[in-house]
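All remarks here apply to the structure that follows.
The complex is shown incomplete by one protein chain, all other protein chains being positioned as in the whole.
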Amino acid sequence: MERRKLHAQGPEFSRIIAGAWRWNLSEASVHHLIGTSLEQGITTFDHADIYGDHGNEAIFGNVLRGSSSLRGKMEIVTKCGIKFPSAHRPSSWVKHYDTSREHIVWSAENSLKTLSTDRIDLLLIHRPDPLLNPEEVAEAFTSLKRSGKVLYFGVSNFTPTQFEMLQSYLSFPLVTNQIEVSLTHHAPLFDGSLDILMKHRVAPMAWSPLGGGKLMESQSSVFAKASQYKATETQMALAWLLKHPSGMFPVIGTTKSERIVESAQAIHINLDKQDWFEMLKIVQGKEMP
Amino acid sequence: MERRKLHAQGPEFSRIIAGAWRWNLSEASVHHLIGTSLEQGITTFDHADIYGDHGNEAIFGNVLRGSSSLRGKMEIVTKCGIKFPSAHRPSSWVKHYDTSREHIVWSAENSLKTLSTDRIDLLLIHRPDPLLNPEEVAEAFTSLKRSGKVLYFGVSNFTPTQFEMLQSYLSFPLVTNQIEVSLTHHAPLFDGSLDILMKHRVAPMAWSPLGGGKLMESQSSVFAKASQYKATETQMALAWLLKHPSGMFPVIGTTKSERIVESAQAIHINLDKQDWFEMLKIVQGKEMP
Partner (left out) sequence: MERRKLHAQGPEFSRIIAGAWRWNLSEASVHHLIGTSLEQGITTFDHADIYGDHGNEAIFGNVLRGSSSLRGKMEIVTKCGIKFPSAHRPSSWVKHYDTSREHIVWSAENSLKTLSTDRIDLLLIHRPDPLLNPEEVAEAFTSLKRSGKVLYFGVSNFTPTQFEMLQSYLSFPLVTNQIEVSLTHHAPLFDGSLDILMKHRVAPMAWSPLGGGKLMESQSSVFAKASQYKATETQMALAWLLKHPSGMFPVIGTTKSERIVESAQAIHINLDKQDWFEMLKIVQGKEMP
């Protein structure tokens, strides 16, 4: 598995990242998924405080606690800033965002506990908060960085102006923006989202890299060349993202070991430029101008 | 009343600003509105050369001439750059913009005369002019600054790229962009308009902060919590803007003394974060993603 830095002053991650979004499973199942991922060279795991209604970090953490050698073999990403009504968060009565200094620090420290670890490799602001006070975020990040509790910081779902605004308040670089991008959701290739990251020499993380499987159902001709590459449709969809010069890190969301193995192999596919544009033409319904 | 600088190198204004847009009233009435504003700590008054078909500055100026102590207690904002057909401007036969060096200087000097003052605290380009020549604007601003006729400069209704383009030609900072923002017109919270100002450490002025009263008529549920805050709907709408981390200065447009008093009290309301998001959810018709 290829490994690469998100930014010159950022962490080195496996190019394919395992997302724990849907890993509200038994500890045995999660242990098995972690093992399969590591065997494939997928060493980076993507969490959020809220995944599995605030439960997935704890399941993952219990696995780490029971198997002390695991933590040293992996990098952990988690997120903070979204609050929604839940039995586990009774104080929230409307979905909202909280990027106050207090909440970021509390959330990171809470993630450390639930994940049974002494450090988070990368902490992301989960969504652009219209009430985001950049000075408070900078204070929270700086405090967490100094204490060694969080090593690197980034954002998720930020627009270009939101990214540059927050960056302007920080004395160290945001090392990623985790955004939705796939053959189904290809707007970021044209709307500036990827340009701005390339301008800042920051690699994107790509969530929902298979587009929720919608393509497989409705536009399977996009994968017509799969057999020539001896690849599956999933591998073709990932290879299409991996070809982009921004150096995207796809975050796969599967709960099946065999799909992790399948996805990891996408790293070896180098799509021909014309095949890449043919796939884009099919999903856009028109050729390039 | 809270006072705050628009920019570290900018003027200090009252957080709520009195707009003279509709003050085409008798001198006695305007004198009364000024008095009420000052009593409430509202010391900043927002004009434009064209308000009241080029008449409001003169009415205000007549009040200042008749009451010599007033000028020292206030800050005056005015604008230039719009020309439209009017009996008072017979040379215009189509609505257009003029941001030539000559017109900016002439308009500022004309405002000084009509306002009966020796200085304008803040001069804004009223609208983004597609024929704006940034070198000419820079020359006009520099000349007016050196002569002490205008102390600070800004823009109004500019997009982020227009703001950064003009700023790049100036040796001193634009200290504001006066834009439309309200519960009715909430796009600026998401489209980069406020981000870019926060990036430049510049506070916005917010025109039509009540959204023209449309909300009060059609979506009054947005103010459901007003009684809990012991607040009126107007105060809730202003408090919603004041909560934004960009540090907006709402420009109220009323012609009634009692509404000035009412608006000024909004400064004391600190909306709970969840109430703020609930109001946003109602005006957007959906919760945050």
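Each chain carries a letter (A and B) given by its place in the written order, and its residues are counted from 1.
Just so we're on the same page, a residue touches a chain if its C-beta (ideal position, glycine included) is under 8 Å from a C-beta of that chain, and two chains touch if they have at least 3 such contacts.
Just so it is clear, the structure is predicted and the values come from calculations on it, not from any experiment.
Undergrad: In the full complex, which of B:131, B:187 or B:224 touches the chain missing from this view?
TA: The single option touching the absent chain is B:131.
Undergrad: Using the touch definition from the top, which of A:4, A:22, A:199 or A:256 touches the missing chain?
TA: A:199
Undergrad: Looking at the whole complex, which of B:8, B:28 or B:94 touches the chain that is not displayed?
TA: Touching the chain that is not displayed is residue B:94.
Undergrad: Which residue among A:25, A:261 or A:280 touches the omitted chain?
TA: Considering all chains, including the one not shown, the answer is A:280.
Undergrad: Under the stated touch rule, tell me which residues of subunit A contact the chain that is not displayed.
TA: Touch set of subunit A with respect to the missing chain: 160, 189-190, 192, 195-196, 198-199, 243-245, 273-274, 276-278, 280-281, 287-289.
Undergrad: Footprint of the hidden chain on subunit B, which residues?
TA: Answer for subunit B: residues 92-98, 127-128, 130-134, 157, 159-162, 164-165, 168 touch the chain left out.
Note that only the chains that are shown with their structure count from here on.
Undergrad: Based only on mean CA positions, could you tell me how far subunit A sits from subunit B in angstrom?
TA: 42
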